[in-house]
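One chain of protein is taken out of this complex; the other chains stay put.
Residue numbering begins at 1 within each chain, and the chains themselves are lettered A and B in the order written.
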Amino acid sequence: MELNGKSISNKTSILNRVKNSSSLGDIIIILVMCTLLTVAVGNKFLSIDNLISVCRQFSFYAIMAIGMCCVIITGGIDLSVGSVFAFSGVVTCMAMTDWKLSVFSSVLIGCISGLAFGFLNGLFITKLELPPFIATLGTMSIARGLSYGITGGYPIGSLPDSFKFIGLGYIANIPTPIVLMIVLAMVFSFFLRKTIAGRWVYAVGGNEEAARISGIKVDAIKILVYSLCGLMAAIAGIATAARLGVGQSTAGQGYELDAIAAVIIGGASVSGGVGNVIGPILGAAIMGILRNGLVLMSVSAYWQQAVIGVVIILAVSFDKLRNKKK
Amino acid sequence: MDEELLLMRNITKNFPGVQALKNVNLTLRKGEVHALIGENGAGKSTLMKILSGVYQKDGGSIVWEGKELELHSPMQATNAGTSIIYQELNLMPNMSVAENIFIGRERKKHRFILNEKDTILEAERYIHEVGLNIDVRTKVEELSIAKRQMVEVAKALSVRAKLIVMDEPTSSLTDREIAILMDVIRRLRTQGVTVVFISHKLSEVFEISDRVTVLRDGECIDTLVTKDCDESQLIQMMVGRPLTDIFPKSEVPIGDTLLEVRNLCAGKLVKDVSFELKKGEILGFAGLVGAGRSEVMRAVFGVDRLTSGKIIIDGQTLRYHRPSESIKKGLGFMPEDRKLQGLILGMAVRENTTLASLGEISNACIINSKKEREVSLNYIEKLSIKTTGIEQKVNNLSGGNQQKVVIAKWLAIKPKVLILDEPTRGIDVGAKKEIYALMGKLAAEGVGIIMISSELPEVIGMSDRIVVMHEGCVRGTLDRKEASQEAIMNIILRENMRKV
Partner (left out) sequence: MKKMLAWVLVAATMFAVYGCTAGQKTSQPSAEAPAKTISGATAAPAADIPVVKEDKDITIAVVPKALDNAIFLDAKNAAEEKGKELGIKIEWVGPTKSDAAEQVSVVEGLIERKVDGILISCNDADALKDVIDRAVDSGIYVGIFDSDSPNSKRAFYAGTDNYAIGKLAAEKVKELIPDGGKVAILTGVLGAPNLEERIRGFKETVKGSNIEVLPVQTGEDDVQKSVEIVSQYTAANPDLAAWFFDGGWPYFADPDALPEVKKFMKNGGHIVSIDTCEPMMQFVGMGMVDLLIGQNYPAMGSIGVETLYKLIKGDKSVDLGDATHYIDTGYELADINNWKEVLATKTPW
């Protein structure tokens, strides 16, 4: 009987879940922004071309932010994603042009390089007990330096079309990076919600000591999330290289802050334990739509930064105020 | 000398579910050393916290130097002239002795600028008064615990405290340091300062105090002149109470050995500990706070690293000493602090109950949500956890229900051995009874249970055998038949007598 009651409440809860989740604030902000933009510039914003362009633009950030989200749920932070983004991009491009490897193995090598950097971050944090901020600050510099080192600063172009498909192509009329983002989001959502390791990620962020006593291998979980974060940065970096048709050692400078901002706007808490995959995607969407709106409205670049800052603070405080009211 | 400094009359204090103090009377005279003794949970700390304004009394009155005093904040108590030195000292380790003495009352010049010269000169005076010979510019973290305690005393003197309360000041001191502290207390007495001395060590009580007050179960038993009474009299007053029938200990056939711990050493607080636990047995661990009982269990379970020793569960020797290994072998461990160590407060009841047993309800690392719901619903019902549902966040539950969630988590692993560290701490009487009943039931099912408790009646009421620990060592083991509070306290207190 009690079981029955539960299942009923579960069915009605989809609306409730949206209402209570931290995503509601973000969804409201996105709707408000879209409405304002439609009123202000009309079809320029609502055109399919523009909407697809916006989605493709933020999909790269969103992919990176999903990885970052896992790290932030455990109460950590990863500053190296921007550099890993660049490193994996140039490694993949070099593998194709200089080492003459196939597109598939090049992409695989690129992904492994990102994974390796994340793994390194995890080792530094768990085994050397470095604070995440410091450890990833170090690898941020290492990955960037290696990117310059192996390329000598030159961008790497003339990439095969089959590679460029990852960034420029379409699958069923949807740009590949968007498809990639959706697939990865589903995989990570499944990972966080349905698997044991995913549950442990939340537990480590919620209360590390209690997690350890409950038999959770805290160090292994931390190494896992940093590795995943590195992998996601690599995927974003490779997709961006494919989208631009060029791998550059200078790519992704400062993207770590965009990724962190997307996660926090998406409702995760820097103190850990809270967050989901939808959050960073909505966060990245807010930033993407905002940037697009500023461009469409032809706002001078000199003013844009200030507006972006105000929206970030509004987006985060919206949730806080709502929670306080509760 | 006989002039009264403080009168606490009919002080009453209630906590949810417990009456911590019942009409307690305490009279302190000017310039006396007054010992306050009683078991853990007798109400000593609560009484002192009311005196220092940390807690507000529910009834009764406080008369300070002939005037009625209403204390609403620690600040008021300090201003009146009381100063409390807690067990966990309140010094800033990264700051100098002088800075610590004047913290919050910094000597200044021109309103905003620190006057370092005055700070140091005055600090030196007070440090001298307590008989300490150190540079006041030394950082507190570089001092021994005893010296830090002296710094606390100096700080109390600097606010011209008329009453200094010392809460178990000798618990972490060496014999020599204790001797120095005793000298300081005597000097304070000659200066007309009243000292309240809380201690478990009767030898010290006899050495230093003028009068002694015994508390038990939140009641004031009596106040006596120290030199007119003897040790056994005091022990009797401290523990003399009939056991009530709240302990539903049923006789369960004791089976084979389940857990064997041999020569365990870990950290500073676990010294060569050995014991064994049998099927269906409830093994109590008694001792004072800080005796090393929790540390033993943390090492057994693999939370803390052990330096040497052997742990055998059901015939299998543990190899890695990690919680994950212990859980696999059927060991469950409910830590003493449920909020810091037991629960993930931001998670739902469902997630907390299944946290240690996710493997059981998963296929290929993927959690079966249906099974998970069933398991948590099952334990909610079994342990009658009061919650709005399995999705309720545990930080919204009451203490007793939170504790039950932690127990549910460990029951879900189907344990062979369950270690319960202070299972009834801070929960109401009703919930306590339920937890005792549950322990009995588990024992009947053949689970071996280890219970650490600082409440002696509970240990005596529930245990088949009792291991008495003191200062990291096992001092003795008592059978259910021979167990009594006197016997336990004797093992502990005699030890202290021998030492001094």
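Quick notes on this one:
The working rule: a residue touches a chain if its C-beta (ideal position, glycine included) is under 8 Å from a C-beta of that chain, and two chains touch if they have at least 3 such contacts.
Keep in mind it's a predicted model, so treat the numbers as computed, not measured.
Among the displayed chains, contact with the absent chain in the complete complex occurs for A. Among the residues A:246, A:277, A:290 or A:315, only A:246 touches the chain that is left out of the figure. For the options A:50, A:126 or A:189, the residue in contact with the chain missing from this view is A:50.
Screening A:133, A:154 or A:190 for touch with the missing chain picks out A:154. Even with one chain removed from view, subunit A keeps its contact list with that chain: residues 41, 44, 47, 49-50, 53-54, 57, 60, 141, 144-145, 148, 152-155, 157, 159, 161, 164, 167-168, 240, 243-246, 248-251, 253-254, 291-292, 295-296, 298-306, 309-310, 313-314, 317, 321.
Quick note on the criterion: only the chains that are shown with their structure count from here on.
For subunit A in complex with subunit B, the residues that touch the partner chain are 2-3, 6, 9, 194-197, 199-200, 202-203, 206-207, 209-217, 273-274.
Those residues of subunit B that touch subunit A in the complex are listed here as 301, 303, 322-324, 326-328, 333, 335, 340-347, 351, 355-356, 358-359, 362, 365-367, 369, 373-374, 377, 381, 389-390, 409.
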